[in-house]
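Of the protein chains in this complex, all but one are displayed in their positions.
Let's look at subunit A:
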Amino acid sequence: MTTPHLDVDALLADPSTKIVVCCGAGGVGKTTTAAALGLRAAEVHGRRTVVLTIDPARRLAQSMGLTELDNTPRQVKAIDTEAGGELHAMMLDMKRTFDEVVEAHTTPQRAAEIFANPFYQAMSSTFSGTQEYMAMEKLGQLRATDEWDLIVVDTPPSRSALDFLDAPARLSRFLDGRMLRMLLAPARSGGRSMFSLVTASFGVFSRAVQKILGAQLLTDLSGFVAALDSMFGGFRQRADETYRILQDPQTSFLLVAAPERDAVREAAYFAERLVTERMPLAGLVLNRAHRTEMTGMSAERAESAAAALDAAGEHPVTADALRIHAALVRLTEREAGVATTFTDAFPAVAATSVAAQPADVHDVDGLRAIGAALAAAP
């Protein structure tokens, strides 16, 4: 059984494709893939495209004219606009996005209190999951403006690719959690404690927290929690909306992997999750795949010819080149073996591969070449 080929051009050209989410393990070239897809959608398919990057490598960001993390889409100059498309790119500013969410859901005075709270400061800049949540929030905002034909999203360099799916739900579960309600219980009942099981266990908690963290911290915490309480519904609703956007048929997920065991395993986990969550998986992009340019010569044959040349003391450059070929053949075989662990488990998922580049990509020409490779027939 052969894996169906992922038709990247058909995906990018389809006017009903509104969002493409690139996800996968760290270090597999997600950001480069997202940028190359965005460029191709604009140049080849004439679409007004925005690429949302999370944490791009400096030189890649520069190649798209991005110099600061300012949450504003910037038009990428120096692209071919003959087809009528445009490419814009932006880098996510996690803290500013969080601030905007707060401002949208509360009064200016309340917002100022929240911004001053040390817990908010810690949470908005370091909470593991805030980046993922804010990426989704930003995606929701971009989608809502209806300004873009296509939004290409790069996902955060998470611990695991799954964090990105789980974070919005985790944050909203947290904000809606029993713990938070318990901390608020005394305030809600007019400051008097209720004699219930809930407040009894809260008393244990409160005493433990006081003992461990000190009273000041508890005051800050209560302040933060009380302030957040006013935004409860809003947070929850937004997280749910974002989730629905991800399930929408106008969204396509692309799994990005490199032909390495861990990256492929991560892609397989993610594929399972997408199926479970009924989210639209468009296919697998296998980056950095090695290919042989001299077809039809086995590693063994190349090696024995190299050995024969060595023995004869002739043509050392050819002998070296043959050994390079043999190593490359072995590498492609190994990579093919790794890739089958995914394709065997998900035979229906379409795939495409991009050849390993001898050097990293950091200009528009390089991105264009990657885009062409993504779209190339097998």
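Quick note on the criterion: a contact is a pair of C-beta atoms (placed from the backbone, for glycine too) under 8 Å apart; a residue touches a chain by one contact, two chains touch by 3 or more; residues count from 1.
Rule of thumb we're sticking to: contacts and distances are computed from a predicted model.
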Original post:
Of the candidate names "Helix-turn-helix transcriptional regulator", "L-arabinose transport system permease protein AraQ", "ATPase" or "Branched-chain amino acid ABC transporter", which one corresponds to the UniProt protein name of the undepicted chain?
Top reply: "ATPase"
Original post:
Among A:10, A:308 or A:345, which residue is in contact with the omitted chain in the full complex?
Top reply: A:308
**OP:** Would you mind spotting which of A:316, A:347 or A:378 touches the chain that isn't drawn?
**Re:** A:316
Original post:
Which listed residue, A:258, A:271, A:289 or A:351, touches the chain dropped from view?
Top reply: A:258
Subject >> Identified contact with the non-displayed chain, of A:84, A:118, A:347 or A:378 >> reply: A:118
Subject >> Sites on subunit A contacted by the missing partner chain, in the whole complex >> reply: 25-28, 55, 57-59, 118-119, 121-123, 126-129, 157, 159-160, 170, 174, 177-180, 182, 201-202, 204-205, 208-209, 211-214, 216-217, 220-221, 224, 258, 260-263, 265, 292-297, 301, 305-306, 308-309, 312, 314-325, 327-328, 330, 334, 358-360
